[in-house]
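Remarks on the structure that follows.
For this depiction, one protein chain was excluded, whereas all remaining protein chains were kept in their positions.
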C-alpha cells in the first residue's frame, strides 16, 4: 500500500498515519521525493487491508492511498501459474478443446428444448444451456418454469448425453438446482450477490460466474474469490458484455477482458456473444473474435424459432445459423491451437 | 411500440411482423414515409410486451423496435401525478421536511453506535442509519455483526427515539431484519436481486431502493415496480452515484437523476453523497447540491472516528463536520421550499 | 513514479528498469515487500515523465507504473493555494460574485440577439453569450453566421454594456474572434485540440475551457496547462456534462467535478446545466445544485422562442423561465457566501 501525503500535511497527520499502520503491524518505509512524500506500507494480513486504506483516507493529510497487492489470492495467477481445467462431467473447460455451450435462453416447453438440444448436439456443442429460473428487468416478463424446467433439462441430458448448465439466482433454490444441474450459472445481476456466491462455493458444483454489467475485472475476480474461499475452485468466468455509452449494440463485448483476465487468473474464460451484443446478426463475428482472442469456451443462445422465443429472441441464433457458425469457427480454433 | 422496417425488407418478413402482432392482439398502423416504412403497434396487455419486441427483432426485415410506453405503471407519475409521502414511524419523506438519515456505515460496537446516534440526533437528523449485514467487494472484509447489530440499533432507537433504517441483503434474513428495522435498505448491488425485491414487497415495510451502479433510471423504476407489484408502495429511491470513466471520485453522483426521476415517478428521492463521491471532503458540497436540486432526503455517513471505522472511513463525516453541514444546509432547504 | 515489478521479473529486467531511470537522472529507492518489490523513482524533469512511464511498461518484468505527481503544474492548486480571479472587462469570475453568463446558443438574427441580450441583462446576467461559429455533429446543421454573428454580438455589447463570450473553433479564426470577443469559449469537442489551445494561450484573452465529453478531470487540467504554458492564466473551466450510459438525459452533469476540480486547481469553475442535461426542464434544478456545490459561475442558454431556435431549442430557457431562475438562485448563492 502506498500512502501519498499532501504537500501541506501536518506532522500530526503523518504521525496518525504511522500510528494506524503500526497498530495494524505494517512495516513502514518513507520515501521523500523532490515534491512529494510517500509512505510505503509493507506486509500485514490481507483481511485487514480493504478497511485500512479507507481509514487512512479519512486523515486530512492524506492525498491518496494506492493498493499494490491484488485483492484476491486463490484465483490469482501469481500463486498458480498453470491454467486450471474445470471438469463438467466428462467435458474439460480450459484445455485444448474449445467447449461450446448452446441452447435456448429459457426452457419453454419440452418440445422446444428437445428440438434445440438434439440440434445443438448434432452441430457439435458440448454442454446444453437453458434457463429454469430467469431474472428479468420487468416484473411482468416471463420468469421461467422453475423446477419443471429443471426436469425437462434433465430429460434432455438423458436423451443427448450433454451435461447441462442452468442459472441459480436465489440461495433458497440451491438444493433444487444442484439436484439437476451439472454446472451452475451465476448471472450478471448476481455477480455481487455475495450470499449466493458463498452458497455456490459451499455446493462444490462447477460454476460459471458472469461478469457484472459494470464490474471491473478486479471486482469480478474478487467475486470468484468468494466462491473459492468456500472451497470451490471449479469456477469459469464468463464475459458477457459491459455497459458503455454506445447504444448501437445492447452491451459492449469487452474483448480485451479475455487476455486481460487470463493474465490475472488461472480460471478459464467463456465468451457470451449473445448478451455481449444483444443482436443475433453480430453473434457469429463476435463468437469468432472471442475464439481468436483465446477464449476457452463459447456460450451461444440457440432457439428453433427465435421469433417465438419467450425471452431473448432477438439475440438467439436459429439452428441453421448455429450449425454454420460451428463450421466457421473450426479453422479459427485451430489457428489458436484449439479444437472443437 | 414502433417497428422500423429495413429498406429492403421482403414482403414475407413484413407479413411475419403483422402476424406476430395480430396473434398478440395489437392494433396495427403502418406509416409509409419517403424512405422508411414503420409499423405502429397499438394496445395489447403489458405483460406481453418485453418479449414481443425481442421476437420482432429476430425477424431479418426488422431494423429496430422502439418502445413508446414506459415499462412501469404503478410507480409512474403518469397515472399518479401527486408525489407520494412515505411514513417511517412519524417521519414523513416526500413532504415539506427535508429528512436527514445519518449514522455510521456499520454497527461496530454499542459504544460507537450510541455515540453516533446521540450526536446525529442532537445535530438534527431524523432517522438513524447503520449496517448490520454489509456487502463487501472482498470476501476478506468485515461483513457486519448480523442480528447483534440489529439489537444494538433497536437499543439506539429506544434511547434516541429515532427510527432506524438498515440493509437487508438476503431473502433468508427478511424476518430478522423486519423485526428490528423501521425501514429496509436495498443496496446498489441488490437493485436487480428480484427475489429480494419481491420479499421486500411482501413485507409491506417502508423501504429505500438504492440505484444500481450501472442502472438506467428506467431500470431503477422497474426495480421499484417489482416491490410495488407485491403491494408495497412505501418506497423511496436513493441516488448514490453511478459508475463512469472518471476516477478522481469513486462514483459520479448523478445530480440529473434527482429532477429526472421526479419527473417520471411519484416516489420520493434520497441523495447519498458519501457513496456518490467516495470522499468525505466532497460530501458537504454534494449534499447541498442535492438539496438545491430538489432531493426529498439525505443519507449521510457519520462516524465518531472515521480513521477507526471498520468500513467506509474515507467517506464518513466526523460529528463536528456533520453538525456544521446541518447548519449550512438549512438556508438551502428553505430556498427550495423545505425545512429541516 | 512507482514501478511495480512482476513477481517473476528476471534480474535482467529489473536492471533494465534501473538503467532507464538512471539515464533519465531519477533517484531510485527500492522497497521490497512481503510479496512484491516496487521501485520508487524520484525527481527528474517533468517534460520527460509521460514517455518514461510508457517506456518502462514496455519491459516484460514490469507489472504496472503508477504516477505520483500531478501531470500539470501551472494550473495546480498545490503551488498556488489562492483561488484565481479572472477579469472579463469589469466582471470578476472566481470572487464573491456568482457570475451569470446567458444568451442564445447561436446568433441567429440581430433582432433575436438584441431581444435576448436586453432580457438577460434585465434579469441580472453579467456576461452575454452567443455563438457565431458553431460545431455540429451533422454536416447538414446550421454552423453559425461567422463574422456577421460577431458583429451583432459587438453591437449587443454596445447597447447593453455586457461583455461577450463566444466560441472559437479554428486557429484560423483567432484574429477575427479576438477582435470582437471579450472572452473566448473553447467547446467540449476542442478540449484536446492542442493547436487551438496553444493559440488561445498566445492570444492572452480570458477564456473558458469546456470539459471534453469523456475527459477525466486530470486531462481537463492538462488541457488548461497547454493554455497556461503559453503564458495565458486567464482561464476558467466549464463543466458541461459527461457521457455515461444513462439515456434519460443527454449528458450526465458531473456535480462532483465542481468540488473535485476546486481541490486540484486555483482556476474558477463555471457550470453549464443546459448541455449538462440537454433538457430545459432540468436546467433550473441543476443550475441551483451547481451554485450550492460551489460553482463560481453559471452559463445558461436563453432564447426568446426556443421552439424557433436554430440550435439547442430543447435545452434553452425562455426569458420568463430565466428571470424566475435568477430570483430562485439568489438565496442559494447567499447560503454559500456569494451574491449575484
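Quick notes on this one:
We call the chains A, B and C, going by the order they appear; numbering starts again at 1 in every chain.
Please note the rule applied: a contact is a pair of C-beta atoms (placed from the backbone, for glycine too) under 8 Å apart; a residue touches a chain by one contact, two chains touch by 3 or more.
As the structure is a computational prediction, the values presented were derived from the model and not from experiment.
Only one of A:28, A:293 or A:340 touches the absent chain when the whole complex is considered: A:293.
Of the listed positions C:169, C:217 or C:235, the one in contact with the omitted chain in the full complex is C:169. Set against the missing chain, the residues C:10, C:25 or C:54 yield one that touches it, C:54.
Touching the omitted chain from subunit C are residues 16, 20, 46-47, 49-51, 53-59, 71-72, 135-143, 169-172, 189-190, 192-195, 212-214, 219, 222, 225-226, 229, 243, 279-280, 306-316. Contacts to the hidden chain, counted on subunit A, fall at residues 214, 216-218, 242, 244-249, 252-260, 263-264, 276-277, 281-282, 285-286, 288-294, 328, 331-332, 334-336. Across the interface with the omitted chain, subunit B contributes residues 2, 4, 7, 29, 31, 33-36, 38, 40, 42-43, 66, 68-69, 78, 243-245, 247.
Assume only the chains that are shown with their structure count from here on.
Annotation: 25 Å between the Cα-based centres of subunit A and subunit B. For the pair subunit A and subunit C, the distance between mean C-alpha positions equals 38 Å. With centres taken as mean Cα positions, subunit C sits 31 Å from subunit B. Multi-chain contact residues of subunit C (touching two or more other chains): 244-245, 247.
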